[in-house]
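Shown below is the structure under consideration.
All protein chains of the complex are present and in place, except for one that has been dropped.
All chains are identified by letter, namely A and B, in their written order; residue positions are counted from 1 within each chain.
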Amino acid sequence: MRRRRPDPVAIALGAFVLLFAVFILAPIVIVVVASFSAENFIAFPITRTSFRWYWRIVEYRPFLDSLITSVELAFASAAIGAAIAVPAALALGRARGPVVTPVTTFLLAPISIPAVVLGFALLYFLSALAFGVSFRSLLVAHSVVAIPYVFRTVLSVYRALPASLEESAAILGAGRWQVLWFVTLPLVRPGLFAGCLFAVLISLDNLPLSFFFGTAQTNTLPVVVLSYMQNQFDPSIAAISTVQMAIAVAVLLVTERMYGLRRLNAL
Amino acid sequence: MSARRPHRAAPLLWLAPALAFLALFFVAPLGGNLLRSLTEGQAQDDAAFYYAKLLTDEYYLSVMWETIRVSLITTLICLAVGYPVALFLVRHAGRWHGVLLFLLVAPLLTSIIMRTFGWRVLLARRGLLSNTLLDLGLIARPLDLLNDPVSVFVGLVHVLVPFMVLSIAAVLQGIDRRLEESARVLGASRLRAFLSVTLPLSVEGMATGAILVFMLTNGSFVTMLLLGGGKVVTMPLLIYQQFTMTQDLAFASAMGNVLLLAALACLALQVGMLRRRGMA
Partner (left out) sequence: MRAGSEMTGPVALTLAGISKRFGATLALRPLELEVPAGRILALLGPSGCGKTTTLRVIAGFEVPDSGAVLLGGRDVTELPPNRRGLGMVFQNYSLFPHMSVAENVAFGLRMRRLPRAERDARVQEMLEVVRLPGYGDRYAHQLSGGQQQRVALARALITRPAVLLLDEPLGALDKALREGMQFELRELQRRFGITTILVTHDQEEALTMSDSIAVMSAGEVVQTGTPREVYERPRTRFVAEFLGTANVFAATVTGAAPGGWAVRLDGADAAAALATPEPPQPGRRILFAVRPERLRIQPAGAGIPATVRDAVFRGSYLVHELAVPGLAAPVFVYGQAGAADAPPGAAVGLAWRAEDAVPLADPP
């Protein structure tokens, strides 16, 4: 395509987007940089660099423990969410009729409800059921939120698959479970992993939901960091946040690598 | 031409675990919440006590209004900021498309605490922004944005504008550029063509994004907690405070229900929009 006179609108928009990019990245970059500060206080720009605040993560037990708890919780709840959501998405994917919309709305509802309300309600409900304030309760709460994320992406990918693929398998002799194993599940996998990725990322950062279930033994990272922040405002917050981000990026890269998420428009 | 009902690999029965799980761990707790607000604490004698309090007491009414106000303002800012970005993403990005998309999704990889923390550093009295503006001679005294409600909006928009951009971009993607070109061939100026053709067609994306942002703002409290010096008090923050400080559970439940009602209203709007689009 011939290049004609530069388009003023495109340039103006481009400049705006550039500012926007700075806006989006600024706080993130600042935190990462501030985490390497050698000072005792938050200062930006930093004068001397050091890793000491990263060591703090290991020294200050609550940080490390809650980080591990958060990661375990994120993956476990995503797994449970997936185990529940995938069959539901497959069942609904080829269904017609008036039942489809209400059920879909219902299964997607947990992400529309403010987490504060849900966390609060679940706390009292689960303690009434004698689940206690523990990892188990956290797991239930995070699974409830994980289900819609996995359901949504799996449903979307499944609906985009031509029904004739499963029909072909059937007529070639595959029974119901064989169709699922050889055709449906492999093809739905990108949706599954995209949904799980979302669920993991959301869970890692879900403060309002986890907030109500905190004890000395089980606490998630965001809750610990929040209370730390309200007492001490030092670069260790920056360090632990950077580590959390690094974990999230790692999860994203691994999932992208394995399952080619870029192909998914369902995001 | 194909038959109406495709051969089904998964029976409807497979919906059961999901429905049961959510009925037990989603609907029941919320129901319990409702019950609690109507039967415990001071509602034991008067079921509507807490709701009456919320709806008549000036303070609580102002908090509810503030919640809506903050959500509305955030939504409008996100619309204003998000639309040009979405337009650029869809029409002009070219090979920067992937980068921009990553930029929009990247904040999801960071925790809300990290982001608000970053804003605190930026907007503090001796923070980066203030110092830079002082150095440039644009202001005379240090600027303390941190204790100003503005910082709350900055924090909220920072978190939520990607959702708006993606909602609008999704719809813009489907609008044929040639429609605008046809308008221009017919004599419209570029701006006129955009305003008469593209903008109206993208209203759906704007509405979807707006409902989403409104809903998410309604439920936020971490931003209000850490920025703005506590000057912006919305419903979720109040619930959080109610829980940590007063332990009046029934009242907190009632507040939660009011918030829930707002969320359900937004959800209903969303479903209504999907149905109009024929996708439900």
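Everything that follows uses one rule, which is that contacts are C-beta pairs under 8 Å (C-beta built on N, C-alpha and C of every residue); 3 or more make two chains touch, one makes a residue touch a chain.
All values reported here derive from a predicted model rather than from experimental measurement.
J.: Among A:68, A:172 or A:246, which one is in touch with the chain left out?
T.: Residue touching the absent chain, from the options given: A:172.
J.: What does the interface between chain A and the hidden chain look like in terms of residue numbers?
T.: Against the missing chain, chain A presents residues 162, 164-165, 167-175, 178, 182-183, 186-187.
Rule of thumb we're sticking to: only the chains that are shown with their structure count from here on.
J.: Just how far, in Å, is the C-alpha centre of chain B from the one of chain A?
T.: Measuring from centre to centre gives 17 Å for this pair.
J.: Spell out the residues on chain A that touch chain B in their complex, using ranges where they run on.
T.: Residues 7, 9-10, 13-14, 16-17, 20-21, 23-31, 34, 42, 44-45, 84-85, 87-88, 90-96, 99-101, 103-107, 109-110, 112-118, 120-122, 124-126, 128, 140-141, 143-144, 147, 151, 163, 166-167, 170, 176, 179-180, 184, 201-202, 204-205, 207-208, 211-212, 221-222, 225-226, 229, 237-238, 241-242, 244-245, 248-249, 252, 262, 267.
J.: Sort out for me which residues of chain B touch chain A in the complex.
T.: Counting only chain B, the residues touching chain A are 4-15, 17-19, 21-22, 25-26, 28-30, 32-33, 36, 81, 84-85, 87-89, 91-92, 98, 100, 103-119, 121-122, 127-128, 158, 162, 166, 190, 215, 218-219, 221-222, 225-226, 236, 239-240, 243, 249, 252-253, 256-257, 259-260, 263-264, 266-267, 270-271, 274-275, 280.
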